[in-house]
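Notes follow the structure.
Here the complex is missing one protein chain, while the rest keep their positions.
After this line comes chain A, so read on.
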């Protein structure tokens, strides 16, 4: 995409607001409205990947150390990963908390 939707002016809008470029959800940050986010204490992490399997958004990826982590730009804050984690690595916190 040339411009993000936040930068489009009315002149940039295609006739009839048509979408001519095939898009993908990857182009849009869809996690900005979550109210809770997952936080991690990787010292207890078994690298089992259960959070990866259960994430309904498919936004959990394995990092270079082998730990699993949600991408905050796409995570909706549902808390399923925290609920399923066998060793309580993941704790959900309010967005405004550090």
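Remarks
Rule of thumb we're sticking to: a residue touches a chain if its C-beta (ideal position, glycine included) is under 8 Å from a C-beta of that chain, and two chains touch if they have at least 3 such contacts; residues count from 1.
Note that in this section contacts and distances are computed from a predicted model.
Not every chain of the complex appears here, and the one that does not is recorded in UniProt as "Pyruvate ferredoxin oxidoreductase alpha subunit", selected from "Pyruvate ferredoxin oxidoreductase alpha subunit", "1-acyl-sn-glycerol-3-phosphate acyltransferase", "CoA transferase subunit A" or "Sugar ABC transporter substrate-binding protein".
Against the chain not shown here, chain A presents residues 5-6, 8-20, 22.
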